[in-house]
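Note that one protein chain of the assembly has been removed; the remaining protein chains are unaltered in position.
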Amino acid sequence: MDAKTALTLLLVIPLVASPVVYLIGRISFHQSRGQYIVARWFALAALASMWYPLVVTAKAVLADGGVDLHVGRILLRMDGVGLFLAVTVLMLSTLATLFSFNYVSGEEDEEKFYALLPVLTATMIGLGCTRDLFNLWVWFEAMAVSSYLLVAFYHHQRNSLEAAIKYLIQSAIGSLLVLLGISLVFLQTATLNLDEIRPLLAGSGIVSLAAGGLFVVGFGVKTALVPMHTWLPDAHSQAPSGISALLSGVVIEAGLVAMLRALGSLSEASPAWGALLLAFAALNMLYGNLMALRQTEVKRLLAYSSLAQMGYMLLGFGVALAYGIKDGAAGGFFHIFNHAVMKGLAFLAAGALLYALHLSRGSHRALVLDDLNGAARRYPVTAFALSVALLGLGGLPPLSGFMSKWQIFLAGAEVRSTPLLWLVIFAALNSVLSLGYYAPIVNRIFRNEPSERVLKGNPIAPLMALPLLLLTLATVALGVWPSLLTWLTEPAAQGLLAAFGLR
Amino acid sequence: MAGILIALCIGLPWAGALLVWWIGNDNPRWQHSLAVGFSAAGGLAALALIGLRSQGAGLSLKVGGAFGDFSFVPDGLSVYLTAIATVIGSLAVIFSIDYMRGEEQLGRYYALVLFFIGSMAGLVLTNNLFLMFLFWEITALCSYGLISFHNDDPKAVAGGIKALIITQLGGIGLLVAAILSYSYLGSFDTNLLLQKAPELPANVLTILAFGCLAAAAAKSAQFPFQTWLPDAMEAPTPVSALIHAATMVNAGVYLLARFYPAFAAVPNWREAVMLVGMISALMAALMALAANDLKRVLAYSTVSQLGYMVYAVGAGGVLASQFHLLSHSIFKALLFLGAGAVIHAAGTRDMRQMGGLGSQMPFVRTVFVAGALALAGVPVLNGFWSKELVLEAGLSGGPVWVFGLMIFTAALTALYTFRMVWMVFFGENRGGLHAHEAGAAMKTALAPLALGALVSWLLAGPFSRLLAETLPHHSIHALPTGEILLEVIKAPATYIALAAVALGLAAWWWREKLRLFSEALSGILWVAAHSFGFEAINRGVVSVTNDAAEDLRGSQTGLLNWNVLAIIIALVLVLLLLALGA
Amino acid sequence: MINFLIGAGILACAILAVRENRLLVSALWLALTSALVSFLMYRVGAAEVAVVELSVGAGLVTVLFVFAINIIGNESVASQAPLPRPLAWVAIVLGGLLLAWMILPSMQLERFTAVLEQQGELAGLFRSVLWTDRSVDSLLQVVLIFSGVLAVLGLIGGEEGLESKEEKQG
Partner (left out) sequence: MIFSLPNIAIVVVLGLFGVGLYGVLISRNLIKVVVGLQIAVKGALVAFVLAGRLSSQVDVGQSLALTVIVADTIVAVVALALAVQVRRKFGTLDIPSLTSLRR
């Protein structure tokens, strides 16, 4: 298989599989209730079969720096950044699908759930590939649309509906602002190819600033920059846990990649983008951590902590863009991957507990902190996974979150500027602050006296525990041997800097 | 060969940790024996490593990039601290067989202890600043996990989180030092830093030096970060002995000693170090005098003794500080484990409930008194010699008034030590407690430590040679044991200190007659009992943060229109910023 | 002049749609806005998409609105705003002015007026642009429609499914 075919397959397989999954689900629906087994395995098989073309593409990308696919006048180029996003997305969505087998089993619309998951995956991969500014928006919008039903999956629950409607309206406003920005750029340059735009906009002055501001705020809604983040805690806490993991682990990061892609085309128009990202980084870290500090619902707390984690990524990318430090971009990408692993793990583990303690007993109550008391006594694997995820998010070694934060902080110091050193110290202080809410949860989990709910909880299926184990292993492995992922983050960093004309 | 031993020192306890955890809590016997086996094997590897000490890297794994190469150097400072960590670690594990018998979740306990032992060895063995920070944080993680081992006890949970957060706060200093060092030197190599320190820009070196001081102060529970250590006493006592007396808290002193040659020339740095040490020593001694909880007294005394070591480093006495570290590790581990035996037998930590326990547990009393005498600095025990070396270094390298206060602290040390021993083992049995003698495993752990407290000072000569040979930047002179001891005996500081110790002893002896005097001092003791207000500051910071967080939650109104308004306001602000910036 | 009238008409209709408290009437004003926008598009030279806008924007969307409002009931809503109107005003006007100030200077370039002189001899290319040059966009529209349909089926159809299931069980 040559690389172009592989890239095509990578995008086509899930998009074709999706209607098939739906149809299979509908057909078996009439036979007997809850017979979605074929559909769910087919969805998983579709995602799993994407790994082969991904590997082929990855080899080509690492060897030649990119795989080009010209479709009409739109260029789809898998480069380091796209490859990074594809690997991260596919990793997490495969595991989240596997996790959801039991989680959404027996819910109505199960076949739609499995039909939309491959679409969501494909749109994120495509978003990382495209080199056309408008096409980027279309992928972005398709990603958003395919996630609406997934957020509103429990649409008999008031809270899910409320979260979904807020998510939808705010996303839509964000994408409208992006559209305005795109039309500005198109007006100025008469082209939509990102690489062609960049030189054309050199020194174009204030109008490009307007476009960039629209991009930052528009994509920023999906990326959950404070104060555009308000949909996030609602949507992430109300979605089914597999979807929460995807939303928090890759969807908001896909928004960030989209933002970086769009800003890349404006990099010659203004040097301000890096500084802007740094400002949002500081805001996100502080706000996210403070908001998470007093939460009582586990998934909501995790959602707020995503804001803070987004801050670290922004710090890395901001340093990279403002000063051309490669370690910053590499650290940012490394943190995206680690965050996908750790936050994915946290949401899945919390989801497993939520399922065992509430959902499988027919209750749609939220999982609160008190429910976790003594979970380790009854659910040792899940509890251990959750504590690894939380401590990793808090930046403790030997877990992966420590490594990526380290790389980001190191990049901050490489600038050799005092204000940036203060920003790094500020970020480190925030990391300490975040332990103020991660650590107590871990303590709860390992109590000797289980809460009443834990005692009454149902067992967790092995199929649900498998993704948890794999992600835990990844968190520890990357924490012990950080250079395991260098092959992925370095080309991504190079690709990003190249897109900004920095190297 | 050295590489293999290094790998064993770190790897054996880690492998043990995994195995103990894997076996599960259904097989406590296996857990006990595996933990002992692996920790003891690690200890043997560390002892063997002493013979193979060298200046070069013994083990190096290629990683590169932002993480440097994972390399380990078995120089004198490293190998002896590794030996302390692993040997005392295995003794604490042996002690735990009796102490932790019948506890729930033993797997978690042993896994964390073993994980800690390996990480502590890694912390002192590595010459990569990044790895040093990594192990630094891992030890904090283990310490947190072990302090709050009894998660059902809110005090234990609070103590664990407090320890974690405060040491992490200080850890930022080490983080900054490490990343700055990489930024300016292009490497994490500590030896390179020692070599090239004079070439660094002055302000960078200053940040490095004070960053390390902050990290060390937090880790070693020195002023102004000392508050976490007393609360850490909620940990099971073998853990207190291992982590919060003999090993982890020494990491700060180790850090200062390691980088002393690089930072000594930084203006005000040595003075700052001496002051931190002095204030910690004095304050903690006063607090120990006011405390009634046996473990807290020992914790305060640990802070105080660590203060001595920090003071010695500041005064330029790296050898003295390290020698005191060695002595202190031995006698403080002995004291803690002895206290553990007492607490295990008596079921309380309150000294006011105790008294007269000596007749019920003669073995524990004997070894405890040996440790206490060493702590008080009574000749001929190891604490005497090392403390005199510290004071001597202080007199020659620092201001006299600081030295005077340290002497005063020595008197206080003697006073609170005798008070503690008396309240526990002698006098009348106030609580009517029925204590039983320590078990066989406990005795096995206590005996070698007691022996060490009696004779470890004889190692002064080899110890000086160990450090002098492999630390080219520290300019330490190797002397035979006899000469070092003679030097101590001839020094005037020795007699001043001895007089102070005698004074402390006398003050305890005639405590009834000095009642008026002690009442006059009760104000100071009251302040000391309230930790000189530092607890209040801690609480204040926590409550301000919590209140701010709670108030901030109002910003999430949940009303769609406000959410949209936030987006639009953000747009306006971003556009304004960009327009103004252009 | 006619352009000006169209522009004014569009904005007037939009304002009326926003100000109107009866949902159905508001949707009709939206339809009128849409129709006028389509006319403006035609004036700008985008004849094909103007037709689409007229049929989809003014037609289909309005039908959908009417359909939804029928299900919901044509309630008249309280006009009291959930947040202070002046605040909304200030934010919108400030944002609009800022954007206008940043964009408008670049709008007066000579080349644009020159471009406007040449009338649409480019007609007929639309099909090839849509189906060849930007075929990824077009294909993605299918994906969008598919996801959207699934979402609507899940949201609307699910209810009936549940009811019928309950009926079966009952």
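Things to note:
Letters are used for the chains, namely A, B and C, taken in the order the chains are written, and counting of residues starts over at 1 for each.
The criterion applied here is as follows: contacts are C-beta pairs under 8 Å (C-beta built on N, C-alpha and C of every residue); 3 or more make two chains touch, one makes a residue touch a chain.
Quantities reported herein were computed from a predicted structural model and do not represent experimental measurements.
One chain is not displayed; in the complete assembly it touches the shown chains A, B, C.
When you scan A:Val21, A:Ala60 or A:Ile173 for touch with the missing chain, the hit is A:Ile173. The residue touching the chain not shown here, chosen from A:Met1, A:Ala190, A:Leu455 or A:Leu473, is A:Ala190.
Residues 134, 138, 141-142, 144-145, 148-149, 152, 155-156, 158-159, 161-166, 168-169, 172-173, 176, 179-180, 182-184, 186-187, 189-190, 192, 233-234, 237-238 of subunit A touch the missing chain (whole complex, contact as defined above).
Although one chain is hidden here, its contacts on subunit B can still be listed: residues 553-554, 556-561, 564-565, 568. Taking the whole complex into account, subunit C touches the unshown chain at residues 1, 3-4, 6-7, 10-11, 14-15, 17-18, 23, 26-27, 30, 33-34, 37, 40-41, 43-46, 48-49, 52-53, 56-57, 60-61, 64-65, 68-69, 71-73, 75, 77-83, 85, 88-89, 91-93, 95-96, 99-100, 103-104, 107, 112-113, 115-116, 118, 120, 122, 125-126, 128-130, 133-134, 137-138, 140-141, 144-145, 147-148, 151-152, 155-156, 159.
Going forward, only the chains that are shown with their structure count from here on.
We define each chain's centre as the mean of its Cα atoms; on that basis subunit B and subunit C are separated by 68 Å.
Averaging Cα coordinates per chain places subunit A and subunit C 30 Å apart. In subunit B, the residues that touch at least two other chains are 562, 569, 571, 575, 579. Shared interface positions of subunit A, defined as residues touching 2 or more other chains, are 205-206, 209-210. Taken in their complex, subunit A has these residues touching subunit B: 165-166, 169-170, 173-174, 177, 205-206, 209-210, 212-214, 216-217, 220-221, 225, 227-228, 230-231, 233-234, 270, 272, 275-276, 279, 287, 290-291, 293-294, 327, 330-331, 376, 391, 396-398, 402-403, 406-407, 409-416, 421, 424-425, 428-429, 431-433, 435-436, 439-440, 443-444, 446-449, 481-483, 486.
The part of subunit C that touches subunit B in the complex is made up of residues 81-83, 87-88, 91-92, 94-95, 98-99, 101-102.
Across the complex, subunit A is touched by residues 63-67, 104-105, 108, 130, 133-135, 137-138, 140-141, 144, 148, 150-152, 157, 160-161, 164-165, 168-169, 172, 175-176, 179-180, 182-184, 207, 545-546, 548-550, 552-553, 556, 558, 560, 562-564, 566-567, 569-571, 574-575, 577-579, 581-582 of subunit B.
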